[in-house]
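To start, the structure under review is shown below, and the notes come after it.
Only one protein chain is missing; all other protein chains are in place.
Letters A, B, C, D and E mark the chains as written, and numbering starts fresh at 1 in each.
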Amino acid sequence: MTFQEIKDIFYNAVWKQNPGIVQLLGLCPLLAVSSTVVNGVSLGLATTLVMTVSSGTIAPIRNYIPNEIRIPVFILIIAVLVTVVQYLMNAYMYGLFIVLGIFIPLIVTNCIVLARVEAFASRNAALPSALDGMAMGLGLTAVLGVLGAMREVIGKGTLFSGIDLALGDGAKSWVLHVIPDYHGFLIAILPPGAFIGLGLLIAAHNWFNLRAAARRKAATTESAASASVAA
Amino acid sequence: MRTLYRFHGGIHPEEHKLESSEAPARRAPLPKKLILPLHQHIGNGAKVAVQVGDKVLKGQMLASAQGMISAAIHAPTSGSVTAIAQHPVPHPSGLDGLCIHLESDGEDRWIERAALDFRAMPKPELLDRLRDAGIVGLGGATFPTHVKYGLPSGQRIDTLVINGAECEPWITTDDRLMREHADGIVRGIEVLRHLSGAGEVLVGIEDNKPQAITAMRAACAGSDIEVVAVPTLYPSGGEKQLIRILTGKEVPSGGRPTNIGVACNNVATAYAIHRFVDHGEPMISRLVTVTGNVRTPMNVEVLIGTPLTEVVECAEALPGTTGYILGGPMMGLEVDDLHLPAVKSTNCIIAKSAQLFPPPPPAMPCIRCTRCAQVCPADLQPQELHWFSKAKNFGKTQEYHLFDCIECGACAYVCPSHIPLVQYFRFAKSEIWQREHEQQAAEIARERHEFRMFRQEREKQEKAERLAQKEKAAQAAKPAVATPLPVAAAANADPDDTLQMRVDADIARANMQLRIDAAAARAKEQAAAAQPKNIDALTPQQQAEIAEIEARRAKLREIASDAGADDEPPKQI
Amino acid sequence: MKRIARSTLQTAANLIFFALIATAVLSSTYYLTRDTIAQSVERAKLKLVMQIAPAELFDNDIMRDKLDIPASELLGTTDTTTAYRARLKGEPSAVVLEAIAPDGYGGNISLILAVRASGELAGVRVVSHKETPGLGDYIELPKGPWIKGFDGKSRAAYKDADWKVKKDGGQFDYMAGATITPRAVVKAVHKALIYFDENRDRLFAETAEEPEGLK
Amino acid sequence: MWSSPFISAPASVSQIMLRVIFAMVPGIAMYVWFFGPAILVSITLASITALATEALMLKLRNRPLKPFLTDNSALLTGWLLALSIPALAPWWLVVVGTAFGIAVAKHLYGGLGNNPFNPAMVGYAVLIISFPAHMTHWLTPHGLEGIVLSFPDQLNYIFHGILPASTTLDALTTATPLDTLKTQLHLGLPVNEIRDMPIYGHLAGKGTEMVAIGFGLGGLYMLYARIISWHTPVIYLGTLFAIAGLFHLVDPASYVAPTFHWFSGAAMLGAFFIFTDPVGGPTTIKGRVIYSAGAALLTWLIRSYGGFPDGVAFAALLMNICVPLIDTWTQPKVFGRKGDGK
Amino acid sequence: MISALWVMIGISLVLGAVLGYSAIRFKVEGNPLVEKIDAVLPQTQCGQCGYPGCKPYAEAIAKGEADINLCPPGGEEGIHKLAELLGVEFKPFGEGKGPRAKAVAFIDENTCIGCTLCLQACPVDAIVGAAKQMHTIVASECTGCELCVEPCPVDCISMQAIPEDISTWKWPYPVFAIAPVRNNPQKAEAS
Partner (left out) sequence: MTDYLLILVGTVLVNNIVMVKILGLCPFMGVSKKLEAALGMGAATTFVLTLASGASYLIQHYLLGPELAYLTTLSFIVVIAGIVQFTEMAIKKTSPELYQILGIYLPLITTNCAVLGIPLLNVQAKHDFVESLLFGFGGAVGFTLVMVLFAGIRERLEGADVPGIFKGSAIAMVTAGLMSLAFMGFSGMVK
């Protein structure tokens, strides 16, 4: 694999075809556990792990799976991986495990995992597939992190709260109180805030893309005839 | 008293009728030059029946009806045809249409005229006479009158509704006509009643025209024609609405009044029929209201084809005029150039001024207040229609029955957001029409394409069969062709095998060449015979077109052979 | 027909093959992590218990010295719960109880409380609740110190009529605009203390070896 | 291109909105009479925020300012929101709620006329969920033995959060009649005993019942001026009366009288000013009947069983969700299609 | 562990059996989607999509091999319809791939040598004529696909835009000033 190919895979997964804000897959964990950065990123990393391994395992054996049980087998493999991750978290990050709750087993049905397996791993070799799975997972993690940060700051005025759950009690002092003496705009950490926050992120993504496109256009054509669109 | 029914909605705009309704109608001076568009009615345009340079008499037919729905056009005065050319016509597009240009000779000489004994005539013939007299509805839609009464068998008309409602503000032609020519109108109604065989005749007049009602009642005295005063409420003059008011019946959506046994005509149409039947005069003039920002608002009798400038001159536009409305303020169209001719549908010219017609405030978004729905006489939901037309979601507009909209403008009148609703609807309608047209074209294209594929397949098969037969023949001659060919020995393959393969390949290639040559020869042969291709199953129209083209080519060839002989070498194929 | 049978068996065999591998992997992980998970769960619980029953209160293996408590109206419980007994040098020093306040603003409020042998509260914590965030949730520890107000309180010090919020004439603080929640908690804690008083001896009975439960 | 019709009725959006605002005056007058002038401060704050947010969003969206700032709809949203939160709320509460309602619920959808949700109610819902503590501090009506704060002191509290040393917030404010009812029922008191508490008057809460009557009067004016159709208020109040009445008859100890429902909380305001919002409401008559009846049912359900003392705002939002479907499924038969069942 | 294996064997046995059985038993062929897609395509048969006609393009879309934004004659409208039919996002035309103005082919009768090449190229038989005779185009059948232009050895075929007249005129979209603004120019920027 060339460096360019790797770069393409990552650019595609993180920006162009980002699962969270472009493909709109894997939304449930994205919305449900992004109330803080720590929750979001931890689940994102767990998902990334599952995606990397599942894409990486399925790609080499893809040709041995009969078509009529393709989906059950894919899911079987994903489910095993998820459950393994679940046990590991249960054993070694118990606090986080409790916070993330039902969303760990639900990585199984996280659409993005199966979607990547179907769309990429069942057509490509093991290494690119694993990379693709990882990149997509990181793309999702990035959105989880940003959304988590947004919601946490607006909703609670803090950042990295709960980091002790992931990294142990020693990390407690890492919690940032971004806005001291904050009333807490609760809606941000409740479901409505999740939806609206993701809506804003999607809009921001659109805005960047539009601006980039406009720049590109301005570069090629000197005078973009500005249609006076009154509406 | 008759029980009257209500239709849903309706509005009460300011009437502005008194300005022009009180003075007697005048006759406009004879214009020097008249422009007669060929398309003055719904349906097909008329077909030109004269040539440039022809001298014509007043009332002479200039263009004849063409196709099912059409009507003739006549010379409004005597004179000569100076051109048959494009000229701006009254149309919202502002585009040109084909017109007959007539220069009057000032003599105004009639062709021979004769009254008709319509009762003695067979009905189809009477209808043809109406068509050839250019009689079209003068109530607005200019629908050729004869078509309304040429019923398919099985349908009959019980009620004849004569529309004297004249519900639009400013317009007073029907009012004046009823006051001045009630007797003539009643004569026309008799003709229509004869044509329709209706037992009941109802004349509906809005109750803001008491003199017209009195005059019509007087003229109808003694007959069983009933003159009914209907409440003043725009658009009670719409035919579906008037029928509903008078009979309580609703014309089914997408249907015509005749579906429920009703026929409807305007009073002016009835009067025009009277002029034709009793005096032999085809439709060459009409009454036009000139009002608005003019010195003396009035009704003028205008020859069809008179430039509008001359019509307006009668009433003298005042300074401050910002433009003109052809027709009423609710349904008319705006023009700023008066070089258009008056046509059969021209019932009113309103000079606009900033006081009388202030420009609308900027349109705001729809706030779904449903005032529009409350006034819509067709029970539509204009706010939804607007929402979807605005989004160009035409499928939805049809789900919301866009095509039941009669474009009366009541919705736009009441809209507090001042949205040009009707224009959205017109836009959506014309888009849908175009799309349907394209869909049909695509359908035809698909069929033709599939037929072509089928034909090619068939031809291929036939060819293959023929070839198979030839093949058998060629098989016999094979050794003769298979002359040994120079071979390059293959390095590590069995030389015998390779050789054999090469030879085989070459034989095949040679065979192929033979076949191609044969095909080419055959093609040449066939071409020589000039078998025409793809010229069967043509419609008469296409054949006519081809004939025309061939004729043109023949001429061209002649010219070419004359001129091109020395300066251009003939093209090589 | 034969084709169908073949396909059926073939597919089943394929699936079984994959399922076997999957199950094997899964089971191994399970057995490998099982003990660690159990430890984690226990540690988490111990952490909670230690918040209300500080380490100086016991020297026994408190997580093992437990007792099943059947559903009780005074505790507001509808299921069997577990009590943990703290002992110091073999002497009973405190007991950790679970209680439920059923009449919170949003429903049940689950509490865990440690009562010293003297009948004094060592501490109370809210385990879970559905009170309005931002209003009724000051009973949770990080959100407010209110719950610590129970430390050291006992039925001996406060007579029964004092076990109310101040607004109703009792001794307990509340936050203006949200009195339903503290009312519910105070009431539940009070009732749990009554339960403790009524069942004191049986709660501390030496039943570690042969748990028989209370009737 | 200007096409027909060339004339139009004199009504305009800004005039309609202005009349609605005007219709709120009697209710506000009552409010000032019974609760003091603090509400005027909230209304002013909300108006300024509403216009500022509107202007900002229009600028961002690249739309002309003048026609939209003068259409008065933002003002109306601001007033309604100010009326639905406690008068003594800190200034930022009003600002946050109004700005959220107008920026998110209105302008992200394209501004006036495009919003599926009622902006004022979105603002209210966001506030009551985010800041329930601040949203429960309602002023005690004059005439009860509460302390009455002077206007400068009120301003000082609204803008600086500082109360005179002698009082506490608790002494100045009470829970609303609906809230108190809920609390006391929760504590097991029967309705008739609760109604004997001093904060209640003849119909509902002291003071608040008169405010409701004021809004009712304004509503009658709007009916008279044909700004709203009668269906919405009549069906809404009727259904609310019917449901509440039925349960009250069956179990008078746990369910209050229907008149109480009418004259407490935002029921009157809702019947005439909120459920009548044309933008988020249905457009067909049948649709309005379903919408209003549904809203009444939800109001009653939330008041009687839900977690919030008043259900008007949530009922409005929940019914807003249903509007597109209601509209689609209640299309009236158009002219000429009546007989054939199409 | 053993019991776990047994359980999973049981589950997979049942499932596998059911799936294997039904894979054969419930097999169906054909794809009605192609017809639906084909109905949306404009049937110009021009091949600008890169497929030899509309049907093959429809098949390619149905198989997921082709993008939905390849048919210029269908216009953006067509892409919208396809997007809706297939439940995917709208995708604009690529750079310079948009539809051209509607036109019909026109054969310069002076130059035509009657080679029949255009006749063979026209997918909808819109050209009439025979070898060595002049050919002509039946304008009402011509879809404007331009396929006949290339093969003509003497370049006598040109595409002519269809001019707007009263019968093809359409009402403009109200807020845009598409038509020449004849009346008040300030109306164009209303709202």
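By our rule, a contact is a pair of C-beta atoms (placed from the backbone, for glycine too) under 8 Å apart; a residue touches a chain by one contact, two chains touch by 3 or more.
Here the structure is a predicted model, which means the values were calculated and not measured.
Enquirer: Just to confirm, in the complete assembly, which displayed chains does the hidden chain contact?
Expert: A, B, C, D, E
Enquirer: With the full complex in mind, choose from D:Trp138, D:Tyr157, D:Phe263 or D:Phe314 the residue touching the hidden chain.
Expert: D:Phe314
Enquirer: Out of A:Val14, A:Leu43, A:Ala59 or A:Ala79, which residue would touch the omitted chain in the full complex?
Expert: Touches the omitted chain: A:Ala79.
Enquirer: Kindly state which of the options A:Tyr11, A:Tyr64, A:Trp174 or A:Trp207 is in contact with the chain not pictured.
Expert: Checking the options A:Tyr11, A:Tyr64, A:Trp174 or A:Trp207, the one contacting the hidden chain is A:Trp207.
Enquirer: One chain is left out of this view; which of A:Ile102, A:Leu127 or A:Ala212 touches it in the full complex?
Expert: Among A:Ile102, A:Leu127 or A:Ala212, only A:Ile102 touches the chain that is not shown.
Enquirer: To test your reading of the contact rule: which positions on chain D touch the chain that is missing from view?
Expert: That gives, for chain D, the contact residues 60-61, 104-105, 107-111, 114, 116-117, 122, 125-126, 129, 298, 301-302, 305-308, 311, 313-315, 317-318, 320-325, 328.
Enquirer: Even though one chain is hidden, which residues of chain B still touch it in the full complex?
Expert: Per the touch rule, chain B residues meeting the hidden chain are 365, 387-388, 390-391, 393.
Enquirer: Which residue numbers on chain E touch the omitted chain?
Expert: Residues 3-4, 7-8, 10-12, 15, 18-19, 22-23, 25-28, 32, 84, 87, 89 of chain E touch the chain absent from view.
By definition in this document, only the chains that are shown with their structure count from here on.
Enquirer: So which chain is farthest from chain B, going by the mean of the CA atoms in each chain?
Expert: C
Enquirer: Taking each chain's centre as the mean of its CA atoms, how far is chain A from chain E in angstrom?
Expert: Chain A and chain E have C-alpha centres separated by 37 Å.
Enquirer: Taking the mean of the C-alpha atoms as each chain's centre, how many Å separate chain A from chain B?
Expert: It comes to 60 Å between the two C-alpha centres.
Enquirer: Mark out which residues of chain B touch at least two other chains, giving numbers and ranges.
Expert: Expected reply: 92, 334, 359-360, 362, 364-365, 420, 423, 426.
Enquirer: When you check chain D against every other chain, which residues touch at least two of them?
Expert: Correct list: 1-3, 67, 130-131.
Enquirer: Considering only the defined contacts, which chain D positions touch chain B in the complex?
Expert: 1-9, 11-13, 15-16, 67-68, 71, 73, 110-114, 229, 278-279, 281, 283-284, 327, 331-340, 342
Enquirer: Going by the contact rule at the top, pick out the chain E residues touching chain C in the complex.
Expert: Answer in residue numbers: 1, 4-5, 7-9, 11-17, 19-21, 23-25.
Enquirer: In the complex of these two chains, what residues of chain A are touching chain C?
Expert: So the residues of chain A in touch with chain C come to 65-66, 68-69, 72-73, 76-77, 79-80, 83-84, 87-88, 90-92, 94-95, 98, 184, 186, 190.
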